[in-house]
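Working notes, structure below.
Removed from the display is one protein chain of the complex; every other protein chain stays in position.
Entry: subunit A
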Amino acid sequence: MAVEQANLCTPQDAAVVRTLRVFRDPHVDRELEPATVLIIITKHVMSSPSLNFQTQISGLILSLSFSGQRNMSNSVIEVPPKGGFSFDLCKRNEMLAKKGVNPPSFRKTGTTIVGLVFQDGVILGADTRATEGPIVCDKNCEKIHYMAPNIYCCGAGTAADTEAVTDMVSSQLQLHRYHTGRESRVVTALTLLKRHLFNYQGHVSAALVLGGVDVTGPHLHTIYPHGSTDTLPFATMGSGSLAAMAVFESKYKEGLTRNEGIELVTEAICSGIFNDLGSGSNVDVCVITKGGKEYLRNHLQPNPRTYTNSKGYSFPKKTEVLLTKIIPLKEKVEIIEGGDAMEE
């Protein structure tokens, strides 16, 4: 019986439900009869003088649902009828937004990320600016995330989402490596990521460029927040993707060597940095080949601080130091030799 699903609006209603629960003896294998409940409620209503209480109780009665079946339900906790992601708060957020209360803006990586397949492997590139609305909150963040020793992933979109999702899949890949005893494949990472993102129907705002080299060869994939993927020889994502794609479309050719590839990737990222407001600062590059990987952090720094005082900044002396005395802390902990502290 679904006494628990009563719509609680006031403490008085809670008192009624508590009374009902007391009546439901857990040791007796029997459910409360609907009639019993009505009697209890009526008694409460009669004894209470306030009209308010009565109208609320009538509301309570309306929302009580009596199921014909008699099944043993021990759970008192309210669970959603179906499992999975609960979208209840979305309605409330919509209502608040209509009244002008907007949620805080996410820390996004308004970004330029690119990937390129060349002769022996994959080159990934990214800019390093993280924005919070119109403000640059991190001038030198890392957008190329580690997935496996042979797989790296660039992330655009909400920073928390890209970090969390790549971290999670990276851990899953490691467990899988232990389980199988083999090097991870890029398609594994791809499937894990796209399953997760599709499950959340685009609410996990992560747009990724996944690249790596495994036994089957070099691979490059793009993954969109709703869970669709593309397999491409060159790809760009993020707000600066059009600027970077313009460079790729005009300068890509077959059979690129490693240095040519790095140069093309750097040029594409620079195009994003200088033509898109959401991207900026430095260029990160990651080259993955069969032999191994090379993570070139801040490979290019085209935006250094222009006017820096060579003498540095001398903070004005405010208070005079009269005396400097160092007293070493007395050790209160005795170090026991040998023996594992955890051993019982």
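The working rule: a residue touches a chain if its C-beta (ideal position, glycine included) is under 8 Å from a C-beta of that chain, and two chains touch if they have at least 3 such contacts; residues count from 1.
To be clear about the criterion, contacts and distances are computed from a predicted model.
Student: What is the missing chain called in its UniProt entry, if the choices are "Proteasome subunit beta", "TATA box-binding protein-like 1", "Exosome component 7" or "Thioredoxin reductase 1, cytoplasmic"?
Tutor: "Proteasome subunit beta"
Student: Pick from A:T131, A:T166 or A:T229: which residue touches the chain that isn't shown?
Tutor: Considering all chains, including the one not shown, the answer is A:T229.
Student: Just one of A:G133, A:G202 or A:G217 touches the chain that is missing; which is it?
Tutor: Selected residue, touching the omitted chain: A:G217.
Student: If the hidden chain were put back, which of A:A164, A:A246 or A:L300 would touch it?
Tutor: Looking across A:A164, A:A246 or A:L300, the contact with the absent chain belongs to A:A246.
Student: Could you tell me which of A:V136, A:A160 or A:V187 touches the chain that is not displayed?
Tutor: Of the candidates A:V136, A:A160 or A:V187, A:V187 is in touch with the missing chain.
Student: Tell me where the left-out chain touches subunit A, residue by residue.
Tutor: Within subunit A, the residues that touch the unshown chain are 117, 186-187, 190-191, 216-219, 221, 229-233, 242-243, 245-247, 249-250, 252, 254, 271, 274-275.
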